[in-house]
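Quick one: the structure is below, questions incoming.
Only one protein chain is missing; all other protein chains are in place.
Right, subunit A next:
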Amino acid sequence: MAQAEAQARAQAGGVAARLAGQHVLLTGVTGFVGEALLHLFLTEVPDVRTTVLVRPKGAITGAQRTAKLLGKPIFRQVVEAAGGVEALMAAKVGVLDGDLADVPALPTGIDAVVHCAGDVSFDPPVHEAFTTNVVGTRDLLARVAEVETAQGSPVHYVHVSTAYVAGRRRGHVPEASVEHDVDVAAELAWGLAQKGEVEHRSRTSDKLAELSEAAERTHGRAGMLTASRAAEEARKQWVKDELVRVGTERARSLGWTDCYTFTKALGERVVEAHAAGGRVVSIVRPSIIESALERPYPGWIEGFKMAEPLILAYGRGELPEFPAASDTTIDIVPVDHVVSAIVAVLAHPPAPAEVAYFHVSSGDRNPLTFRVLYEQVRDYFQAHPFAGGPRGTVALPAWKFPGAASVERLLSTSERALKVADYLVDRAPRSARSRSIATGIDKQNARVEFLRRYLTLYQEYAKADLRYSDRRTLALQHSLSPADQAIFTFDTAVVEWAVYLGDIHFPSVTKPVRRLDELRLRREKGRTAGGSELRTVVEGPAAGATPEQGPGESDVVAVFDMDGTLLSSNVVETYLWMRLAELEGTGRLAELARTAARVPGLVRAERKERGALLRAVYREYAGADLAELDAVADELLTAHVLSRLAPEAVRRIREHRRAGHRTVLVTGAVRPLTRPLAPLFDHVEAVDLVTDARGRATGHLVSSPLVGESRAAFLRGYASEHGLDLSRSFAYADSHSDLPLLAEVGNPVAVSPDVALMRHARRHHWTIVDWASPETGRRTLDPAGSAR
């Protein structure tokens, strides 16, 4: 393309004219800024041909992704004018499949490249940050250099960076190269190596021991396999967190707020090196980019950006304070200003080797302080609160801006308190109350975690008392013709914060939330009492006759745990009850005292592994006559068990039977204890006591008590033996140790679960029901005894 010709056109017309006929390569068009940029090109600079670099996602090609992007409402007019997405793409939007991690060769005949792809997360894992922000830029520039050589004409490279590359500086920041003497190559090598390094560290025996100890503490009761699975999960999570942590630490040690700004700054160095080879390079540094002021329409925003989570949290009443000084500036720019600036910069390439820096920021000439922002947010939510639940709208917190230190104190106190509460509730006896407390703790925990994450992330920015000078950008704006200034507006002084925030930005970012709230309310209205979906399983009143014959043709099985699920008692209690029935007077007291003395040990055993507890209890049966045990069970235990039986449980079992399902009782208890319930089940999987020649129990068990993972294994075996379909089957259990059993079936139901199981069930959307045993369970051994 003849340079002189373009020059002439440029003098004749404005920005559009200067760019007419150019071929521009865009990266990151699937992102927020890229999309806005593409839209601006297509609507206001129609004579530019673009090629977009888009990463294929799985089986979806870059072209398909681009087509989908152009199908969005903001492109409707352009698409219609062009006669369809395909026509538009053929005419103006070329697609280059590729990834920044492996930049493909660029097509020749390119006049400019706008690189706005990048990681937008502030806390990316260190290796990813380096890959996208440094390696990606480096490789792209290498390809640009290739193209320049191939086509013999320069390519104007516009690099979209961030104003925050200035790092933890204070005060005035000029539009110039960031001063630092970090060895880019060394840092890059270090950053890329971290993935392997951290993975390696996570596998050291010390680390693994620590992780599995923690996992066993919580999951040990469910079995070793479950525990090791949890430990591996924890290791992966640790790797993720650690990669973020080392990145942030390194960034801070060198004077940046986080790994994002750090690698962005290193990326600029790479760009500057590229420019030093006599190439045409501009760097655009926007500050915090938020929704559009005017284009494509006021309030347009894609995804959640930096401030949105905080705004929404405030509206929900969940952001009690903010660790900023009230007079600190928060530097926000509308996205349309950013892309207008980029296009203007593109139209005004600097001299070769002379990098042009442009700040797109508002803080210098039109500062928005945290106090104003806070007042705007507060006013907005006061006027337009989120739809409250049945308890009305939430109370909005009043910020006093007490300073970062006291917010930190508040937060860490909450964290400590929650930790203590969690420790306690984890050890509290299971009850509806402890469950509801745990639910409360979980909710608070999620809130505090959210606060911790965002406040940690943002407090650096909130503290940064930076003023980004945008004199050069302003000069560029003023150099445009009045007509162009109206189209490509990027003088941030025109933004009236009250209007922009209250009328444009807040309504826009709260819209999806409001829609969700509405849906939720509608759903809640239609919802029936808990566990109602269970009803659909079996038709007809449960009171009907239970088929006397065995299970029907159905290949569905319903497995029930006994203690705690069907009845409100446990093995120790049942054992005691049977023993006491045999003893008289002082014998009872002695037995009670003896058992009481062993309770701490038993509780420890229970926490560690249920099997150990069961073995310890069953040792006590040594010497008992098995036939007599059966007789005692029939005569005395029946009343004890049946009066503790949850009515809903029985109804549920009978419903399954009526539906033709096979019913199975799984318990770690010895067989005589299951006798009262046996008629309800097709199969009772219980433990048998070893007897000697005289039929007396030796205190040993024929096989291991069925707990934790062995229940899952049993169920698998049972299912394959009888040709059952576990994905359609049901399991009912109450304890975390039954996790493997529940996980085995398609319809797991947590019955009055302990806290750990409740949490798991919530996370996995399992049904949770509360089968209360009758309160007036008879506690005395002899119901008519008082009559004597």
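To be clear about the criterion, a contact is a pair of C-beta atoms (placed from the backbone, for glycine too) under 8 Å apart; a residue touches a chain by one contact, two chains touch by 3 or more; residues count from 1.
Quick note on the criterion: contacts and distances are computed from a predicted model.
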| item | value |
| --- | --- |
| Name under which UniProt lists the unshown chain, selected from "phosphoenolpyruvate--glycerone phosphotransferase", "Nickel-dependent lactate racemase", "Transport permease protein" or "Fumarate reductase iron-sulfur subunit" | "Nickel-dependent lactate racemase" |
| Selected residue (touches chain absent from view) among A:R651, A:H683 or A:R762 | A:R651 |
| Among A:P73, A:P429 or A:P679, residue touching the chain not depicted | A:P679 |
| Per the touch definition above, residue among A:Q459, A:S554, A:S643 or A:T767 touching the missing chain | A:S643 |
| Residue among A:E496, A:D634 or A:D692 touching the omitted chain | A:D634 |
| Positions on subunit A where the hidden chain makes contact | 541-546, 548, 634, 638-639, 642-647, 650-651, 654, 676, 679-680, 773-778, 782-788 |
